[in-house]
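Part of the complex only, each chain left as placed.
Chains here go by letter, A, B and C, matching the order in which they are written, and residues are numbered from 1 within each.
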């Protein structure tokens, strides 16, 4: 299993100083954080494009940098493929020559991909004889990704590799990258601003803010945490339920929430405890009493604690053991006579529950 | 159209200028790259050294070369004692004089070109596994191409016009070191000779035109697609 | 000599100034004469030194020269043909000498020695256009040595270049003016070479048409031939030809 240890300090300007330390031994690690947090800086240090002021980077036992020992492995020896935020394609070479620039031999016994396959996966087959300046923004981004994939790296660093792609391509390429990563077991560290991308690809998330690591963990832990919420400041509160105990039953399971149980569909074969699920307040339907004959499996009863009117709508907080936020209309409040302190039932589709783990 | 003597001068000039510019090219590229990309202690000394022939009158450059390379000079005597080579007053001397005088021009153009290459592209190449050499050959060099051609052309053109240092180091020997400028000079020194030199002047101007057209072709920028 | 008042330096368009264009080889002498003239008459002379050919072309193109000191009669003739000459006198002469580097034993004594294999290269002014070279060529032709020596000739851009080649040991011998040889470092004179009788060495002093219109120019033109000037010319190694003899000119004085 791949292992990356990062612990570096680096001042980029009077305003910005990176001082980050994290470890990951996961296949896909996401660097997450607001613009200017230092994500690109971290990747540049790992790739050897930037010498940190102090600190070290160790990948699979190989010391890439260690300032105390004055060691600095030159970038060409690191076997690290990088997709740059601004692509950095070679302007004087055709797409084909850009893609085949790296002559690095595949590491023992594995060849990640062939040019034709990568070009097909990235939908750039027709562009092979073009020059970079003849490409559109998204095309450039794909070529940059292809170039990195074809460099037979031991570690892939992707800096927003899909930001200017439409959904269709993004899905297709995500699929492909996932396959590459799984099949050849190349660890990936990637930067993305899309929670969906991070959730889909990453097994580990490092959250940066103003040059510091503010949180590290699984996507569920990190993206669901209050810190993440503060950083993300999404338009509405997000519901997170944490089940310390989980009862397994066939291909689904039930999270224990006090005396109540929450039906959770499971994708994988294993269940981890604690189990954390996330869902939007808009996925919650409030009712006054229990229902039968509906496909919504989860009906949690609790007490209304709060009703908040925001720019984004009205939200009610229901204490069902933990707090569940529900988006409601003023009409519904009137009609159902929702009041603070009153009882309510939260109807949540099992489908709406995203398992973060 | 041209007399045999004039033809010889033209041919000699071309061969001297071509040799000079080609011989100087590798050193020019090396120097230009060094000055553009590396930081070292005595950098400005190297720079000044390269540029001295630019500020000195060519005659003085020629004289300094003569002192160095002449039979009694430190280098000249070495060459003579060990290899039996006499540099001064030969076609080689003309080449050396041309190189010395036009080298600063070449280096400056090449240096500027390397400075204009985005160092991040070089880093990208290295990240793809290319060592310093391959990066230089496949990224820096082709991206600096225009400036290198310009430098080469400057060197070539300046060599074609070189007079002062050549006459000192190489003498004015018909068929051997009498290039176009020397031939023109010789002619203008005779009463009535000036008028006789117009043909060579025209040839020199034509050469300038040809060089320009050629360099325009070599440096040709790919069509930019912005409206202008 | 370099410390003329600033006002003078600036007044390049002052037509009143007497301007002398002189062959570069006469520079030391002429500067001294101009200084003497300034001390004596309080008048500053403007001088420009270059190759005679250059100067002649410049005058032809309208340069404001009052006096032209040429190193060769060719260029005086050239101006005369162009109708720019007012007066002329072939006032100075020079001597040709064969010089060798000081550290080689001066074993050369005759022209025949130049032809021997111990002499591989001989420097002189370009026989095509440098006056000293032209005179040397004619002298050698008179002696019948030119065809044999031709291959050994290294043509200098001017006499000084030839002298420098000798002093650097670049060549085994050189044929130069005595005026250039006297003070050259690391050079010694092997023997004198008699100039061709047909074309004796002459430095014409030319008063241009323009100079003829200026009294002060004529005055300086005459000063150039005065006893004061003659002494300076001689001290610089020139031969002053005096015209007080009936049959033309004769040489008086020689190298100091």
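In the analysis below, a residue touches a chain if its C-beta (ideal position, glycine included) is under 8 Å from a C-beta of that chain, and two chains touch if they have at least 3 such contacts.
Note that the coordinates shown come from a computational prediction; the quantities given were computed from them, not determined experimentally.
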Work out the full complex's chain counts from this file and present them as a formula in the displayed labels. A x2, B x2, C x1
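We take it that only the chains that are shown with their structure count from here on.
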What topology does the chain contact graph adopt: line, ring, star, complete, or other? line
Based on Cα centres, what is the most central chain? B
With chain centres defined as C-alpha means, what is the inter-centre distance between chain A and chain C in Å? 91
Report the inter-centroid distance (CA atoms only) between chain B and chain C in whole Å. 36
Just curious, how far off is chain B from chain A if you go by their C-alpha centres, in Å? 58
Going by the contact rule already set, what residues in chain A reach two or more other chains? none
Given the complex, residues on chain B that touch chain C span 59, 63, 66-67, 70-73, 88-89, 167-168, 171-173, 185-186, 188-194
Sort out for me which residues of chain A touch chain B in the complex. 47-49, 74-76, 78-82, 84, 88, 90-92, 101-104, 131, 147, 151
Residue numbers of chain C touching chain B in their complex, please. 51, 53, 56-57, 74-75, 77-78, 121, 126, 128-130, 154-157, 161, 164-165, 168-170
